[in-house]
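Scroll down for the structure; my scribbles are underneath it.
Excluded from the complex is one protein chain; the other protein chains are retained at their positions.
In order of appearance the chains are A and B, and numbering begins at 1 in each one.
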């Protein structure tokens, strides 16, 4: 990064690869035997804006029901969006079909969470990794085999295992197969949907290192989705925190982890387990009340208000905009009326509204 | 922490050799066969069915050796003075029927009918079931609604009534035509339950990440259907088909018993049962021979089907030494 560039442009130096603009994805819940009638809708993604620049890694964290996986599938074109636009190199992919869509699919690949489910158990590894070559007519016969074996070597698999079935590999190795398949067509963007959460800790680190090495070597851009905060922080340049279909806070990774402004980000960070007993004892946990509400009927106003320790009357009606708050960096956006101030102890805060509903409350236990 | 210390565990190759001696290089088929071979009951069933097939294939030979064609009556040797059929003996190994025909020879021809009708109609039903089930489950939407309703309606029809109605309407006299009609009727009434299961399977397969992966790679629907969906149905289809055969055999026997199956004089175990049930008290063999053969065949097919399912289902091999 060159000195003298204004802060606002510092990060924007690299060109924008993906631009997600006001994307909404609702899943209708239908009932009826012959004529299906929509009875409700799951508000999986409900108005998300996101920029991904070439060569960077954007992390998306969130809990179940936050819509992070749905967002990933919208960006890869697996789910048609309900409304909004997704520009990939300036082209709106939500309107693509036929040859245009196929070409886009070559540029964007996905790595899935489940190393067992994402590989067809009835096919040999060589043919799974060779799939992209077959689909896009890039190589066949001996040429395809050669290129598949090169890929296997690249991701740390033994090329001689070309003829084996997925069941003969361990979890970590299967994830490498998934990575090799995604790399086959030299994509520009790889969307990783919880790529390591099904793996053992020691294997997680191997796969993360592999993904980082490949990014360096091929200049890949990643959208990295996970619920594990430490993993996301480690791999990402910028991080977005999702809650019930919206982005609550987005910032550079280090900035977000050191100075979270949204109470939800702060709570999520404090809830993460720390593999260090002394630090764990010192850490002041913000224990949120209740579970994430159902995305079928998300709360009014700010969606976090029923669980937020700082919630006031205004939060129940007025939905906050994702914007730069005072004292923050230009790329640090927060959607909150009452952002967390540095040094504030959220664990001691009490909401200004009644948060009863059906949420669990912990009674005091005598000690 | 230093950038590159010699102590870094990373200094080791990322993937040393291979996971310590996994069981390697066996295809799913080889694994299934290895498991199947251990299932004694299924192996015995397979042997019984092979013997049954040989028995059926040899039908004309039985007729030659005994000198008793299946449709010829032997009033002099096969019926006693009172006009009652003779029991199992030197001339008629399994006895004779009321018209003086050889039960052994007729049973062998009956085996042909049972096996041919059973296997063909099961295959036809599974073909139809897979086609409809895959189409319904994979395409979804209106296609699914229509096909699923058709399957429901088929299942709701009273199959015996419809079969009797068809038989009386067409008034078929030729054996081949009645055989064809029987196969078609059985297949038509069996495909729906088959199709329903396949539809459910396809719908759950469609949720699998590897289908999503194929789609995100740009694979067409046709490719996904043939490369990713169908191969994953093979196990299920094999099991279902092998279990559908005995059902079809019983179905055929039922139709023939009622006289709306394969036309006489071509014997079928069902029609033999029908004829034998009247004179059970005086000529037990007329009932027992076809009944035992029918039982043996359907039981063997069922046990074989169970064996195939256990062999193809990887969950069943977890623990063998269960006490």
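Going forward, contacts are C-beta pairs under 8 Å (C-beta built on N, C-alpha and C of every residue); 3 or more make two chains touch, one makes a residue touch a chain.
Just so it is clear, contacts and distances are computed from a predicted model.
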Protein name (UniProt record) of the chain left out of view, among "Putative membrane protein", "Carbon-monoxide dehydrogenase small subunit", "ABC transporter ATP-binding protein" or "Helix-turn-helix transcriptional regulator": "ABC transporter ATP-binding protein"
Option touching the unshown chain, where A:63, A:89, A:312 or A:349 are the choices: A:63
Chain not shown: contacting residue from A:154, A:288 or A:346: A:288
Among A:39, A:280, A:317 or A:330, residue touching the chain not depicted: A:280
Option from A:25, A:122, A:161 or A:233 whose C-beta touches the chain left out: A:233
Full-complex contact with the absent chain, from A:177, A:253 or A:315: A:253
Subunit A residues that touch the omitted chain in the full complex: 63-64, 170-173, 200-206, 208-209, 212, 227, 229-231, 233-234, 253-254, 267-268, 270-278, 280, 285, 287-288, 291-292, 356, 358-363, 365-367
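In the analysis below, only the chains that are shown with their structure count from here on.
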Length of the line joining the C-alpha centres of subunit A and subunit B, rounded to whole Å: 49
Partner subunit B, residues of subunit A touching it in the complex: 34, 73, 76-78, 101-102, 105-106, 108-110, 112-114, 117-123, 131-132, 135-136, 156-158, 161, 163-165, 167-170, 173, 176, 178, 181, 185, 206, 209-210
Of all residues in subunit B, those that touch subunit A in their complex: 10, 14-15, 17-19, 22-25, 27-28, 145, 149, 208-210, 212-220, 223, 227-228, 231-232, 234, 314
